[in-house]
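After this line comes chain A, so read on.
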Amino acid sequence: STIDLSTAGDGGDLLDQLRDRGNVRMGFANETPFAFIDSEGDLTGQAAEVGKEIFRRLGVDSFVPKLADFSSLIPGLNAGLFDVISAGMYITPARCEQILFTNPDYNAPYAFLVPEGNPLGLTTLDDVVADPDVVLGVIVGGVEESVATGVGVPSDQIVVFPDQVSGLDGVAAGRADAFLLSTLSLRSALASRTDSGLELSEPPFIPTVDGVDQNGAGGFGFRLGEANIVEAFNSELATLKSEGLLLPIVEPFGFTEDEMTDLTAEELCQAPQA
Partner candidate 1 sequence: MTGDKIEKGNKPMTEASSAAAETGTKQDDFIRFDDISKRFGKNVVLDDLSFSVGTGERVTLIGPSGSGKTTILRMLMTLIKPDSGTIRVGDDYLFHEKRNGSLAPASEAHIRKVRGRITMVFQQYNLFPNMRVLRNVTEAPIHVLGKSKDEAEERAKELLDMVGLGDRVSAYPSQLSGGQQQRVAIARALAMDPDILLLDEVTSALDPELAAEVLDVLRDVAKSSDITMLCVTHAMKFARDVSNRVLMFDAGRIIEAAPPAEIFDEPKQERTQRFLQSVLAES
Partner candidate 2 sequence: MSGWNWDVFWDSVPDLLDGLVVALQATVLGYLIALVLGLGFALLRRSSKLWISVPASIVIEFIRSTPLLVQLFFLFYVLPEVGISFSTLVTAAIGLGVHYATYVSEVYRSGIDGVPVGQWEAARALNLPARRTWTSVILPQALPRAMPALANYVIAMFKDTPTLVAITVVEMLTVARAIGSETFLYAEPITMAGILYLVTALVMSWLARILERRFGQVRAA
C-alpha cells in the first residue's frame, strides 16, 4: 500500500478516482431514517438512497458502507476513511469549516406534539410565548431548548425530558402541553405509539431566532477542497428535485413534501448561529 494523495488535488479528481475505483465509501452512523443497514445487508435510508441515486447518475454504482459513530464522521472523512458522509448530517456553519456540504436534500421543520385536536391551538413558538400557562417539553441537551429560549420562551415554561419516549409520555400525561421536536423525529416516535391520542401540530414551522431561521437541513459532506464533486453532486440533486424524483425516493422513509427544500448549502453555512 502506498500513500493516498486524494486530498492533495484541487478537487477535480475525486469523482474521477471514484469512477476508476468503481465504488464510493459512504460514511454513516446507522440512524433511521437517514442511513442504516437493512436485513439484506444493504445500506439504505433517506440519505443513503438519495446518495446512491446521485452517485449512480455520476457513474459510480457500487457502495461501500462505512459504519461510524456520528461524532467520528467528520474526522473519519478528513482522515480519508470515507469518501462522503451520507448520514443526513445537518448543515451548520461550524461543520462547514471542517467539511464541504452539498445542498440539502431535506429540511426538517419543527412541530409540536400535542393532544389530538390541539386544544390550545399551538402552531408556533410565539403562541407559547403568548400564553404564560403553556408548558413546553424539550429533550435534555437538544438544540430545541436553546431555540425555544432564543425565541423568548421563559425558562419556567420549559420542562426537560430525558428522551423522545418520555416526552411523548409527558404530553399524554399532561405534564407538558406540547413537546417540541423536528417533524421527522416526532413522526417516527408517533409511529411506534399509534394509540397515544397525540398528534402533530399543523403546519410545521421554522422558528426564527434573532432574525435567523433555525433550519434542520441536511446534506452530504465531502472533504474541503473537493468543490468539483460537490458541484456535480449539486447539479444532479437539482435535476432530481426539478424532475420530482426526489420525493418518491425518500417517501418510504417517512419524508413528506414538508421536508422538501430549496435552501442551499451556502445559505446554511453563512447563517449565523443562534
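Basis for inclusion: all candidates are chains of the complex that A comes from, given by their letters.
Heads up, the rule we're going with is that a contact is a pair of C-beta atoms (placed from the backbone, for glycine too) under 8 Å apart; a residue touches a chain by one contact, two chains touch by 3 or more; residues count from 1.
Fair warning: this is a prediction, and the values are worked out from it, not measured in the lab.
Here chain A touches just one chain among 1 or 2 in this complex, the one numbered 2. Interface residues of chain A, counted against candidate 2 in their complex, comprise 71-72, 74-75, 94, 97-98.
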